[in-house]
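One chain of protein is taken out of this complex; the other chains stay put.
Order as written gives the chain letters A, B, C, D, E and F; numbering starts at 1 within each chain.
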Amino acid sequence: MIRKVVYSIFLAIIVLSLVLFFAAFPFGKNKMTVGKYYIDHGVQQTGAANIVTSVVLDYRGFDTLGEVSVLFAAAAGVGVLLHMIGERRERKVKVPPNFVVRVGSRIVFPFILLFGVYIFVHGHLTPGGGFQGGSIIASGFLLLYLAYPNYKLKRGGLAAIEGLAGLTFVTLGLYGLLTPKVSFLYNFLPMGVFNTLVSAGILPIIYVAIGFKVASEFAGIIDDMICDVMCRGGEK
Amino acid sequence: MNASLELLLATPFIGGLLAFIGGKVHRWIRNLIAIIFSFATAFEIIGYYNVTIKGIVWGKLFGSDLILQTNPITWLFLFIVTSASFLIVLFSIDDMRKEEDELKLDAYYMYLLFVEGAMVGIVLAGDLITFFMFWEIMSWTSYFLIIHGGKRSMAAGYKYIIMSVIGAYAMFLAMAMLYAKAHSLVYTDVANVLLHSSPAFVIWTIVLLAIGFFVKAAVMPLHTWLPDAHSEAPSPVSPLLSGVLIKMGAYGLFVVLYGLISVKLAGSLMPSVFSTPLLLYIIQWLAALSIVLATFLAIMQEDAKRLLAYSSISQIGYVVLGIATGTSLGVAGGLFHALNHAIFKGLLFLVVGAVIYRTGTRNLSELGGLIKKMPFSFVALLLGIIALAGVPPLNGFVSKWMIYEALLQKKEVFLLIMAFVGSTGAFLYVYRLVHSIFLGQLPKKYENVKDVPILMQIPIWVLALLTIVLGIMPGLAMNVIVKGMAFFGFKPIAYNLFGFPQGTAMGALTTINISAGLAIAFVVAWILFILFPKSRKVSQYDNYAAGQVVTEDLKYNYSYGFYMSFSRVIKPILKWSIERVYNYWVEAAKIFGDYYMRRIYTGNLETYNAYIVIVITLAAAFVLLGGKIW
Amino acid sequence: MVGGAHPILLIAVPLFFVFLIVFFSSFFKGIVKYLPIIAFGINLIVIYQLIPEVLGKGMVISTTAGFKPPLAIDIVVDRLSLILAAIGSVLGFLVAIYNVSYIDEEPQERYYALFTLLVTGIIWMVVTGDIFNLFVAFEVTSIAAFGLVGFHRDQGAVEAGFKYLVMGSIGGGMLLVGIIMLYAATGTLNMVDLAQKSVHLTFGQKFLAYSMIFIGLGIEGALFPLNAWLPDAHPAAPSSVSAILSGIMTTAAIYALYRLTNLMFDYKQIYTILLFFGLLTLIFGEVSAYFQQDIKRMLAYSTIGQTGLFFFAFALDSANGFQGSIMQIINHSVSKALLFLVTGGMILRIGSRKIEDFAGLGRKMKFSSFFLAIGAFSLMGLPPFFGFWSKLKIIFAALQNPNFFMVASVVIILLMSVVEGAYFFKLLQNMYFGKPAENLQISEAPAGILISFTILGLILIFISVYPTPIINLTHQVANDLMSKSYINIALRLGGL
Amino acid sequence: MLREILGYFFLYFGAAFLFLGSYGLVRFPDLYTRMQASTKSTTLGAFSSVIGVGILHPDWFIKCISVAIFILLTAPIGSSALMRAAYKTGVPLDERTVVDEAKDFFAEDEKEEAK
Amino acid sequence: MEKAGRLNRFIFTLIVMFASWLMLTVTLRKDELVVGFVVSFLVALVGSDYLSEHGLAHFSPKRIIYLILYIPYYLWQILLANFDVAYRVLSPSMPIKPGIVKVKTNLKTDSGKLSLANSITMTPGTITIDAKDDTLLVHWIYVKDASVEGATREIGAPFEKFLKEIFG
Amino acid sequence: MSVLGWIYVGVAGVALLLSVVRMIKGPDVTNRTVALDVFTTVSVALFVFFAMVFDRYIYIDVALVYAILSFIGVLVVARFIERGL
Partner (left out) sequence: MIYYIGSLLLIAVGLYAVLVKSNLIKIIIGLNFISSGVNLLIISVGYINNGTAPIFSRLGLNPNTMVDPIPQALTLTAIVIDASELALAVAFVVLLYRHYKTLDIKKIRSLKW
């Protein structure tokens, strides 16, 4: 009990000091320096309607490469941790899904897939993007696991897609070094017509790559998790 | 000779590496390389006899120079190091042959030469970085030599290296403080800075450096590693350690006391006792205590090498005592005794090594009667113990006489008495050696024992010869010592080839005082003699043991507990073993560390998380309180 | 802007290979284990190209997205980051060779991908010029490390991994809070820009932001008391990974702390506090190491101790201190990685991590034992090994302005060196002269392992006997740090 | 004008059922009856709201229809899954329940699961 | 309805997806259409196994007409259902008489049965819990007739006549 | 935002609140899940409404994403508690 009180006091001290810090930079007040530049020049420089996207993929595209790597690391890590000894894992579900779920999920699945792709294809125009679209696609695969007691993703193809998508991203970046700008991730394609699908140069391509990558990674994570929970046969 | 000091320094190291590599080809190539290179090193130093080289820059580190230098004192120690090493290599060839693991032998010779090189480096060093560097190299290479001795040598080696490291770091601390002041560690620069430093600083410097030297020199109370290490080390290594390596401590002390600061400076910084600066006086007392206590301990040993090891502590006490007197004669005596000790202790260890080589034991109570089987060894041993006991006309007498003389001049009677007691005690333990090994009954199993091979005898005879030569003609050594001391600003001592010319003012005084001192010593010896039972001549089987007839295989072990009654008196005092004090503290520290570390690294995630939060809280509180903690 | 060398390749190339590993894993799995070698081999070439330029100009900047630094993320390699990036690449390359013989457990393709990513993340942390990008690199590194720590999936590995994950996540969160505080105050994320725009902040504000950053990087960088995950995690990981974690990962986090402290938080008070962190880290690391029975755990605690030492040196806030710190970093990276690699091979052969089971290995695995001894000597700071030079520098630096506290600190450092000697000699002695278990039949480590640690050991020997170039280079680095040339050169080259 | 009235009508109609659904959720005695309220009412509420927005903002009408259809399509699937899960895990039926044929219905499943 | 071949199902899925794309993008710009077609194509590649077993058969005019007729009926039923709920929720006496009953169906196809189940769920006082073969398990908030026949008549029959035409 | 808008938000807000009440009261996972489902459905409606109020077409996509995730979420929970996962 004393412990909890002491911790609470500690945390109060921490929060108080941080609040005082932020009080010096009031909420809602414009604090932009670089951000302002992005808003003023982002559309013209990157061709993306969504300035956030132009930041995410262009100005700070390198962060996004890192983010992709992080997600990849997590997926691989989950894969490592939940890897089963003994290759053939049979998924056996004790309670089969209810009829409605079985059929319903199946029917909804392609729509979710479509919507996921829609999200990342329009990533440079909307708040969505590769990550959002990718996760939606992956959740579509989750539906299949729910619908079929013995559903199993084909991991080989998934890995190939994942690798290709990553390679696409890095290669696009590296190509920038060959352009006159000699800069990684330089947006070397034409800007296109503003606020249409084909605009913003390489950004949509990157988003599509990210979308595929994220989809395959999340799907892989789901596969690992579900199979680990269910395939009790292969315990170490 | 034009060979540079760098070459001299490099020779043993190169030799060590080549020996190791050569050992992969054939063991004789290795042996040959070891002999050649150790001889080459010893040979090279001839060129530096009575040569003074102020400083050769052999490297640069962090903007300061690394320097090699030489002068006659250096030469003296170089002589000790290189010639002893050569002899030991010779002795090793046969002695170490029983070792079956060739890799271990390759490493053995490599380390042997490395130790030699490191000592050469220490002696040649003209700045403290070089000195320290080779000091550390000496520590770990000699450590590897010691633990060649087998299972039991491991604990000994461990204790040795840990204490060495502690001592070295004490030195290191002093060095770093000097560096902070001088921005250089060249002896001359350091000496300049010390000249203008506060007394406290100088004292700290000396104390810290002295700790380092005393560990190596095994001055009490920092000696506890030595008996184990010296006795457990392989036979040829023991003389290297006892005869040579511990002298590095004495050398260091000498360089610091007279190279970096002068006695005059020391005297101006602190109060004097018996016209000796307090610090030096304390060192004298430590040395004297080493002499006496180690002597008592040596008397009680059952193990020949252990006995000699304690004797080394006692004898290095004379060296330090002499050096710490601060007078020309005393210092010269100390330095001379360093040389002498290297000779006779090396001799004794080699003889004991020879005995071990033939009998396989060093337990005195298991030995006896070897006089007929190993007569040469017996004679050599006899010479050694006479020299050690400081009996004329062998070399030990001269240097001890000089030290007594110096003490007398300073009227330090207590110290003088202690030095005498040490000498007298030395009679007891060396007699024990002779008696238990060569006299008495010959155990049956040793009936086929004979003297050691010629390669092992050569070093023994060379050393035996030296005890006589230097005993009769001390001027040979004094020539170097006096010239060298002049380099450090000491007044010259009058001497000639056969001793110190009569008619000097001190000459007359000394004879009386020496006699008086010897008289006191004999009284002590007599008291001790009363305390232990007289020996009777009995036939081996003329015994009565609990109603049993003693048979041949149940030998009454007369050798065991040789000085039993003496031990009974001394033992209660020695319960206060310094080692026990150390062990107590080490154990306490371990328990303490273990206890608290377990409470820090608990293995509990929530505790670890709490640490994080606590650190953030401290930072936050710090800011809330205005960012001031002091 | 950049001539021949593109620092960004240091990150982009290994990333490319990460994804190549994934790509090949589905149909050409045999090649996967060799890809990291190629990746870091290329990195070494890039480093080689960078050396003359960095040493000449003091810095090489690579932009991204075709925009100049405050607008876009830039990759900055100055002398200091070059040193760390070089260590990272060398270790990455050698451990990649090591892996080929060492890793036989599944899932291999994921191991190789994660391993490559781990090293990449470390290099990334070191060369980025943007503070949020630093956070991202930090997370790349940590998350790859989480997975690798749990790689064996046994009880200990999982527990260690989970602890690490929780603490690492808290750390990441706090780091991000600190970064956001800086952003709120300045509106920029570029380090140089931040350094310039943050001058108007009060000490308290800066200190608070610094504390949060410190928590994050301190957890990863193994500073006491934030380092408790480390002694669990480093031993639990495969030895190849331990070598990277101990050898360069903690160091990379410490590097980031150095960089930020130097650029933005250059206050005497802060340095004073850091001194205490360094000392405490040193004490707790070394003392704990002494009591360990498990060799990898001992080495892990020793890493903590070493970190404390070089962190202390950095906190001296002097050119000499900086130089000593960086020298010690180099020494520690090489030696500790060497030790982990060697012990990894030994553990592979004897199947135990208990120090007592190492008895007699000195004869059975001569090469391994030899290099283990070399590494241990250098870590202990015994001459003539490189560790001696660095420890010498640190002690001299600490006593540059001797006062009671500094002398006491040096005494502590030396005492801890004794403790270090105590456990390393215990190990060496047991290894060389201990009595081996009954009919211990083992052979020398497999080729890949042998090659990698031999090269590393030779590097260590080389820098030991010929330390001059490194001493000169670290001297320059220390001057760079003192004069904050990072800002000036970046302004000149990057045209902020 | 008519469009706006119509739009707001749909909007408020939706809001009312959103409220009713959640009110039933709080008021009804057991999970099954609560779901009766929530599934139907909230779905209709959201459906109607979204359509209302579509009417008020004709450019978005089709998009809103998409959303509405999606809601209408998926809501019953979720409810059905949840209700069976509830029954299988033994969430109690209200005491007023008059008939329970589910036991009989699931009997065969359980036999299989027992294997 | 019989099962359709792969190509048949693929084309069906492609069409449905493309239509959905149009609804999502609400534009007829050329680039969107091209991308939409490609996307639909890809989705159809993956998803045609799942959407329906019967493929283009769904597009027969009769089925579409019935579907169009069904929608208002269905919406009307939903409306009724909600007034029913409103009545039961708001009425102070809370007039409920819950129970779980079985309902038989003649529908054969999965999609047909699913539509029935969903319809039942969305309409007055009933929620489908599960279905097996020709039996649906239904929770009924006010059980009027507990027998299978009665329940089928009350709950399933009104929808079935439409659904039989659409999915039969 | 007009008064009419505020009324809508108010009513929907009450609905949200009631669902939170059930979420807190439980008494079991299924009840809470139902409450969550209601919560998300109401939220989707609110999202679309706000899209209109703020004239941001793209929020509708957000609503759709939300709807999808909540749908799948409910299914996952349902399958999980009946031990079907």
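Just so it is clear, contacts are C-beta pairs under 8 Å (C-beta built on N, C-alpha and C of every residue); 3 or more make two chains touch, one makes a residue touch a chain.
In this text the structure is predicted, and so the values were computed from the model without any measurement.
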{"item": "Contact set of the excluded chain (shown chains only)", "value": "A, B, C, F"}
{"item": "Residue of C:V18, C:V177 or C:I489 in touch with the missing chain, whole complex considered", "value": "C:V177"}
{"item": "Contact partner of the left-out chain, one of C:L165, C:A209 or C:I489", "value": "C:L165"}
{"item": "Omitted-chain contact residue, chosen from B:Y109, B:F132 or B:Y601", "value": "B:Y601"}
{"item": "Positions on chain B contacted by the hidden chain, ascending", "value": "597-598, 601-606, 609-610, 613"}
{"item": "Chain not shown, touching residues in chain A", "value": "3-4, 7-8, 11-12, 14-15, 18-19, 22-23, 25-32, 34-36, 38-40, 42-43, 49-52, 54-56, 60, 63-64, 66-67, 70-71, 73-75, 77-78, 81-82, 125-127, 129, 131, 194-195, 221, 224-225, 228-229, 235"}
{"item": "Residues from chain C at the interface with the omitted partner, ascending", "value": "132, 136, 139, 143, 146-147, 150, 153-156, 158-163, 165-166, 169-170, 172-173, 176-177, 180, 183-184, 187, 189, 231-232, 236, 288, 291"}
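Everything below uses one rule, namely that only the chains that are shown with their structure count from here on.
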{"item": "Target chain D, source chain A, minimum contact steps", "value": "1"}
{"item": "Mutual neighbours - chains that touch chain B and chain C alike", "value": "A"}
{"item": "Chains touching both chain B and chain F", "value": "A"}
{"item": "Top-ranked pair of chains - ranking by C-beta pairs in contact", "value": "A-C"}
{"item": "Most distant chain from chain D, judged by the mean position of its C-alpha atoms", "value": "B"}
{"item": "Chain whose Cα mean lies nearest the overall Cα mean", "value": "C"}
{"item": "Reference chain E; chain at largest CA-centroid distance", "value": "B"}
{"item": "Intercentroid distance (Cα basis), chain C paired with chain A, Å", "value": "29"}
{"item": "Centre-of-Cα separation between chain D and chain C, whole angstrom", "value": "56"}
{"item": "Euclidean distance of C-alpha centroids - chain A vs chain F, Å", "value": "23"}
{"item": "Junction residues of chain B, two or more chains touched", "value": "614, 616, 619-620, 623"}
{"item": "Two or more partner chains touched - positions in chain F", "value": "64, 68, 71, 75, 78-79, 82, 84"}
{"item": "Inter-chain touch pairs (all)", "value": "A-B, A-C, A-D, A-E, A-F, B-C, D-E, D-F"}
{"item": "Residues of chain F that touch chain A when the two form their complex", "value": "58, 61-62, 64-65, 68-69, 71-72, 75-76, 78-79, 82-85"}
{"item": "Sites on chain D touched by chain E in the complex", "value": "17, 20-21, 23-24, 27-30, 32-33, 35-37, 39-41, 43-44, 59-60, 62-63, 65-66, 72-73, 75-77, 79-80, 83-84, 87, 93-94, 96-102, 104-106"}
{"item": "Chain B-facing residues of chain A, complex", "value": "7, 10-11, 13-14, 16-18, 20"}
